[in-house]
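With one protein chain held back, the other chains of the complex are shown just where they sit.
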Amino acid sequence: MPEDAAIALEGVSKRFGAARVLRKVDASFPAGAVTLVIGGNGAGKSTLLKIMAGLSRPSSGRLARGAGADGGEARLGYVGHATFLYPGLTALENLAFWRTAHRLPLDGAALLALLARVGLAAHAHERARVFSRGMAQRLNLARVLMLAPDILLLDEPMTGLDAPSRELLRREIAAARAAGACVALVSHDLEGDGPLADRVLALASGAVAYEGPAAAFFARAGEGPCCA
Amino acid sequence: MDTLYWLLAANAVVWIGFGAYLAFLAGRERALALRLARWERSARG
Amino acid sequence: MPKLLALAGGAALAGCQWLVWCYAPEEATLGLMQKIFYVHLPLAWWALISFFVVFLGSLAVLARRSEAADRLCAAAAEVGVLFSGLTLLTGMIWARRSWGVWWTWDPRLSTALVMWFIYAAYLLLRGLDMAPERRRTVCAVVGVAAFLDVPLVFVSARIWRSIHPAVFASRGGGLEPEMKLTAVACVAAMGLFWAALVWLRKRQLDLAARLEAADADED
Partner (left out) sequence: MLRLSLAIARKDLVLTLVRGNGLVQALLLGLLLLFVFSLAQAPGEKVGPQAAAAMFWLASAFSQVLIFNRLYDVEEANGARLGLALLPAPVQGVWLGKLAAGLVLLLLAQAVFLPAALVFLGQDLVAHPFTGLAILALVDAGMCALGSLLGALAQGQSGRESLLGVVLFPLLTPLLLAGIGVGAQCLGAPAPDGPAAWLRLAAAFDAVFLGVGLVLFGFIYPGED
């Protein structure tokens, strides 16, 4: 795997029964950079992210992860289609559970500050059951941010968020990159999320269509019909 | 001869059981042969 | 090859019928009815061996993610359930005739019944609509747990009726040589037949899996 890569895939394929979702994907995701993962519906973006997170085993090929900032195993933050929230627990209890489960020290004041950062300070003691989709997603974001991940995997995190929430998320992504995290962001919104990206990985029916700097990709995309 | 009657019943049960499973196997075999034939047709043409 | 084995097994079983009816002497106390024993015992043994094969296959599935071992488990479990079911039925008929009851809490009989339940549930689990990989591991876990349960079931059934006369044990030592020979021959013949059944079924499952894979490659 390349020197600066926080996560690298070598010839990764995935099949579900008869369906081939990924075909021999080679890609590397450098630390301290945002990689935008794009592709049409069913191109294999979500599956790719799940494999990178270790939630799904590749049918063939290899996955390598670099060390974390503290020298140990890289800490992973994953935002998928599900929010991982327990509807019966309050916002604060949800965060506290996941923090304990991740073996991180518990600090109530810090958690409240984090909730304030994602604009949920007033709802800290409400149950997640009553949260709107946008609120739940912001709480989900707080859950990931409190882990201070070295690798941040975001699978269409903007879905269901209003404009201010999107801005908040983009600010947090930029902050994570500045802190040296490797960010992989699956998105359909090239206009909104394009400016964030350092690199682009484009998938078409499970195979890599483009991997490289974002600037070159957008220059090429500007000339012809977009390959996404 | 009552005992013989019971004995025959027990043996009959065993052979009916074997027969049923063999019939099941034969049914599967036929279904597989059909599928194989269909696959070969589609693979050639 | 498996068909040949099946034929050999069938022939051997037929040959054993001669041994059972003409060669082995009539048991003194149990009478003619004891001749069920020559079918009952091999069925029980090979059922137990089937479940042992499921256990070994399940371990292989877990350790090496082997798909072939999973299909072997499927075949062995089916034949095992069939054999233990027939063991139960022949045992019940024997019990009805000899002791006047259809069912008695004999440790071996009860163990066979509980095993039948366990592996019937195992087959049910196999028939469920799951992702193939998930089904393999789930069934393997149950396959391992089920076999480890067998000795516990047997011991518990024994404690449950500790006063029950050990009908089988006392006769085990008292078999006449002709009877012993017949019993051994029956077990061997049944083994041939068992191997043929498992082999046939395994081959079918292999073929089905290959067809499945071929269909997948076409898209």
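Letters A, B and C mark the chains in the order given here, with residues in each chain numbered from 1 onward.
The rule is short, and it goes like this: a residue touches a chain if its C-beta (ideal position, glycine included) is under 8 Å from a C-beta of that chain, and two chains touch if they have at least 3 such contacts.
These numbers come from a predicted model, not from an experiment.
Every shown chain touched by the omitted chain in the complete complex is listed here: A, C.
Among C:R134, C:K180 or C:R210, only C:R134 touches the chain left out of the display.
Contact between chain C and the absent chain runs through residues 62, 114, 117-118, 121-122, 124-125, 128, 130-131, 133-134, 137-138, 140-142, 144-146, 148-149, 152-153, 155-157, 159-160, 162. Across the interface with the omitted chain, chain A contributes residues 50, 53-57, 73, 75-76, 78, 80-89, 93, 97-98, 100-103, 127-128, 136.
In this section, only the chains that are shown with their structure count from here on.
By count of C-beta pairs in contact, B-C exceeds the other of the chain pairs B-C and A-C.
Centre-to-centre spacing of chain A and chain C amounts to 52 Å, using the average Cα coordinate of each chain. Taking each chain's centre as the average of its CA atoms, chain B and chain C sit 18 Å apart. Contact with two or more other chains is made by no residue of chain A. Interface residues of chain B, counted against chain C in their complex, comprise 3-4, 6-7, 9-11, 13-14, 17-18, 21, 25, 28-29, 32, 35-36, 39, 42-43. Those residues of chain A that touch chain C in the complex are listed here as 15-20. Partner chain B is touched in their complex by these residues of chain C: 31-33, 35-36, 39-40, 43, 78-79, 82, 85-86, 89-90, 93-94, 96-97, 193, 197, 200-201, 204, 207-208, 211, 214-215, 218.
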